[in-house]
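Heads up, one of the protein chains got dropped from this complex, but the rest are sitting where they should.
Letters A, B and C name the chains as they come in the text, with residue numbers starting at 1 for each one.
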Amino acid sequence: MIGYQFMGKVHSHAYRDLPFFFDKGARPVLQAIAGRNEAAVKQAAEKMGWASYATDWRRLIERDDIDVIDIVTPNSMHAEMAIAAAEAGKHVIMEKPLAMTVEQAERIAEAVKKNNVVHMICHNYRFAPAVQFAKKLIQDGVLGRLYHFRGHYLQDFIIDPAFPLVWRLDKEVSGSGALGDIAVHSIDLARFLIGDIHEVVAMMETFIKERPVGEMDGGLRAKADGKQMGKVTVDDAVALLARFDNGIMGTFEATRFAAGNRNKNKFEINGEKGSIRWDLENMNILEIYLTEDTPGLQGFRAINCTEEVHPYANAYWPPGHIIGYEHTFIHLIYEFLQGVMSNKSPQPNFEDGVQNQKIMAAIEASTQSKRWVTINE
Amino acid sequence: MIGYQFMGKVHSHAYRDLPFFFDKGARPVLQAIAGRNEAAVKQAAEKMGWASYATDWRRLIERDDIDVIDIVTPNSMHAEMAIAAAEAGKHVIMEKPLAMTVEQAERIAEAVKKNNVVHMICHNYRFAPAVQFAKKLIQDGVLGRLYHFRGHYLQDFIIDPAFPLVWRLDKEVSGSGALGDIAVHSIDLARFLIGDIHEVVAMMETFIKERPVGEMDGGLRAKADGKQMGKVTVDDAVALLARFDNGIMGTFEATRFAAGNRNKNKFEINGEKGSIRWDLENMNILEIYLTEDTPGLQGFRAINCTEEVHPYANAYWPPGHIIGYEHTFIHLIYEFLQGVMSNKSPQPNFEDGVQNQKIMAAIEASTQSKRWVTINE
Amino acid sequence: MIGYQFMGKVHSHAYRDLPFFFDKGARPVLQAIAGRNEAAVKQAAEKMGWASYATDWRRLIERDDIDVIDIVTPNSMHAEMAIAAAEAGKHVIMEKPLAMTVEQAERIAEAVKKNNVVHMICHNYRFAPAVQFAKKLIQDGVLGRLYHFRGHYLQDFIIDPAFPLVWRLDKEVSGSGALGDIAVHSIDLARFLIGDIHEVVAMMETFIKERPVGEMDGGLRAKADGKQMGKVTVDDAVALLARFDNGIMGTFEATRFAAGNRNKNKFEINGEKGSIRWDLENMNILEIYLTEDTPGLQGFRAINCTEEVHPYANAYWPPGHIIGYEHTFIHLIYEFLQGVMSNKSPQPNFEDGVQNQKIMAAIEASTQSKRWVTINE
Partner (left out) sequence: MIGYQFMGKVHSHAYRDLPFFFDKGARPVLQAIAGRNEAAVKQAAEKMGWASYATDWRRLIERDDIDVIDIVTPNSMHAEMAIAAAEAGKHVIMEKPLAMTVEQAERIAEAVKKNNVVHMICHNYRFAPAVQFAKKLIQDGVLGRLYHFRGHYLQDFIIDPAFPLVWRLDKEVSGSGALGDIAVHSIDLARFLIGDIHEVVAMMETFIKERPVGEMDGGLRAKADGKQMGKVTVDDAVALLARFDNGIMGTFEATRFAAGNRNKNKFEINGEKGSIRWDLENMNILEIYLTEDTPGLQGFRAINCTEEVHPYANAYWPPGHIIGYEHTFIHLIYEFLQGVMSNKSPQPNFEDGVQNQKIMAAIEASTQSKRWVTINE
């Protein structure tokens, strides 16, 4: 694994916890972790259970006893690392977004394809049991013809102007702000549940233009280093209208300036036979409305997706005993390892990553041009 | 009052019920009601307590014992009626939207201005106690600088393709569909709470293109007359992005195809010091989050706006005893009658109606041009 | 009507508003109101629309042009007034609880029976559309065999020790505290929905033993007159276990010391085929769970009881447009007037009042004896 901060912790935990619940699949061995700061990466290796560490990520790619490279670094390093890993014949799992640009993303996708390695991009929210169940319901036609997708990803962690200028606010490192960090999750959920997006029109805003220079510690607690101010070069918020290939209307909004919304990743889908709603902050619940219910008894049902019939739920506890955020990654990595064993890249793979990247590029282009932009021209 | 269907019932009730709760203001006298169908208007007069009726609305305007004309007819008749009333020196209260076009709306506004009559447009949701309280909080700076307005008006009453082609689906009579019927309420709430909109980009859709010919009965129960099909000429759904004059981001969506959402008129406002949320279906509750709350004790509060300090609440019952939809109209008409007595048009007045109409026109223009459209060019 | 405070206002409004929504039934005429304070009763008559007033309630009973006596006075006066009205051949509608003691209650019930007048006791919560619908579902066997009734009535309006010693806290006037004011509503709902109670065991508490002397004004705003303290002679809270005639387990709790619960009258019923939940603070919603729903799609549904099929809802607005507290009284009085016209006392009538009084007496006896007490021995 290359990187060891927030996502490094989540992935490490998933590798370790996975075999307990899913004993039929592959058992990952945590061989090595890489990071530039030796003291920090050494501590991370010890704390998170990696057998060795390196300060140069290329050392991991050279090793014969490593089959999989997991890339959890800031976005600006994705392309070089992923391509190097693929060319070394390693299977690659990587955090989103895939790259800084569509061109980079396509080169990455080409590399994994040419080298015939298994690849997956970490849109983990697809793997909440409630979301997987929603997908099944839609596929089974339970909602009938679809009319609307409405996706919001609302956070507030940088709402304080004193929050420092961490790498996520530096376009050179992160590529974008709310767009690539959270909006892309909503877009990926929409593509998973609904299908591809044909065109978008968008707006992006940066509410706080300057912030004190600083960084985050390992626990995602940010601290400013001093009084020096720097320019915020990414978007604080993004909103868009979308038309899907099949005519469905989509609306999306992502912001880090929605006070009180810690991690409100939610969506609603409306179809001719019913609707579904989901909210990450209460992620075990899927709300569903069915038009075919008896008149007088119609209403949204709050389903606790911890029953035997709900995807992945059977690996855990009896009904009503909820699971948490970390399990979305356990499920994702379970699917990835199944893919490694069968030499087949599970979705969302790097082609999904390319498509999501194209949509992000269209959003930025539309914000510039103030017109609708078609995704695949 | 001209018209006697759904809105006629709501207004009639408000005139009658108002003096019981608000005894300080004017006491309306229900002199006459007009409608084209004699049997129906006669029955409506009896049922709703109007002293007389007429089949020609001009008879009402001619009467000296009538000071106020209330227009609750379909939109296509608004301009002629409102202008005639104003020219006869009657105060005018009228259902939204103001007109079929901006040009019509401006002529109406000019007529009331020239004739110096009091005027008001019925955006009743401004007058829910929770919404009035939200306005007060924003004005007092409780939310600080504002970042986002997010408005949704979701209904499902025409989701069944067998629902007939009532007048609300006929552009010649209604002007538009979800746009003028419900989206305009969200837009008006946004203007009330946030301020004016600078520019918009929008999309509109008609999901069901043809429907059986038919009409609604007085209780808003629709029935198809037979097997003849007609073309739906209005939008089923509309979505838009907006930039407010003060830089705030706005997103709006209105649809009649959101299964399970009977009357989900809701909004969320995010500011630097907090957020508020409201939902018409549970209209007594205002949710508020304050960033200044003690860390660890931060969370959205669910305030039941039935306390002494909440606007209008003191006229009713002790805390926790909720009021309903009809009271939004009682409050609106109370303000109108106060305006009549002081010869000052309360907001939202016809100038608000013109501004809302311009935004609707911009939404339609943007849908056509696929570009952002500025409201006041 | 005798009395003009909180309940006087609610009843007066209901008489006035009722004919607008329910035009088929009787049209009440507001002939006269009685109260001891001439200035206050005169003002109440004017404000609430009563044609005349009297300072001696007996004047109303003597009048030939009055058919119905509505008693909304404190409980200590119920017996004398109700018996006098019945003996004068007046139909009687009266606030709960019926009396101060079972003996009084039985004398009242005997008087209305002997004089063959129509009678009704104002347990208004039976008449929320959601509660009526719950009754229908239970009667239709939708929940199957019943196991549990769980009723809570939580308020907080006297939680401040500085809240004055109003008549509701004086046993000589009110008979009891939380027991007769709110617990009896839960008990009545249970009897309505489930059936009769066989035995109870209970506890009652008075948390604040002394309070400043004072009274309430007409708007249920209390104010202390000075610094003099008086003894609280009623219960602040009551809790009980109950066994219904048919073996169902019941638990009840009522308190005025549940901070943040303004008017939380709620219940849950569990049966072999499903459960229902209701909460007065969001009174239009009925939550229902059905065990026969497809596995994976099982969850509580939130039904907005504003559909054509929901009791009383058809008199109002389209689905999703909610009604409020006052409508429970409109429905109750509608049923009462229907009863007057057909000379048949609708439930809950004074026999229900007697039965509820017996349960209250058993609760007090059980609190004393610290044993289970059977209701009808």
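Of note:
As a working rule, a contact is a pair of C-beta atoms (placed from the backbone, for glycine too) under 8 Å apart; a residue touches a chain by one contact, two chains touch by 3 or more.
Since this is a predicted model, take the numbers as computed values, not measurements.
Only one of C:F6, C:F20 or C:F207 touches the chain withheld from this view, namely C:F207. Only one of the listed residues, C:W50, C:F163, C:F267 or C:F300, touches the absent chain: C:F300. With the whole complex as reference, residues 147-148, 150, 152, 154, 156, 159-160, 201-203, 205, 207, 237, 239-241, 243, 247, 249, 251, 253, 255, 257-261, 268, 270-275, 289, 291, 298-300, 370-372 of chain C touch the missing chain. Contact between chain B and the unshown chain involves residues 133, 285, 287-288, 290, 293, 295-304, 307-310.
Although one chain is not displayed, chain A still touches it through residues 6, 10, 12-13, 16-17, 20-21, 23, 47-49, 155, 157, 219-221, 261-264, 280-284, 304, 306, 308, 314, 316-327.
By our rule, only the chains that are shown with their structure count from here on.
Taking each chain's centre as the mean of its CA atoms, A is the chain most distant from chain C. Although chain B and chain C carry the same sequence, what matters here is overlap: shared residue numbers make up over half of all numbers found at their interface.
Our note on geometry: chain B versus chain C, Cα centroid distance of 36 Å, whole angstroms. The residues of chain B that reach two or more other chains are 261, listed in rising order.
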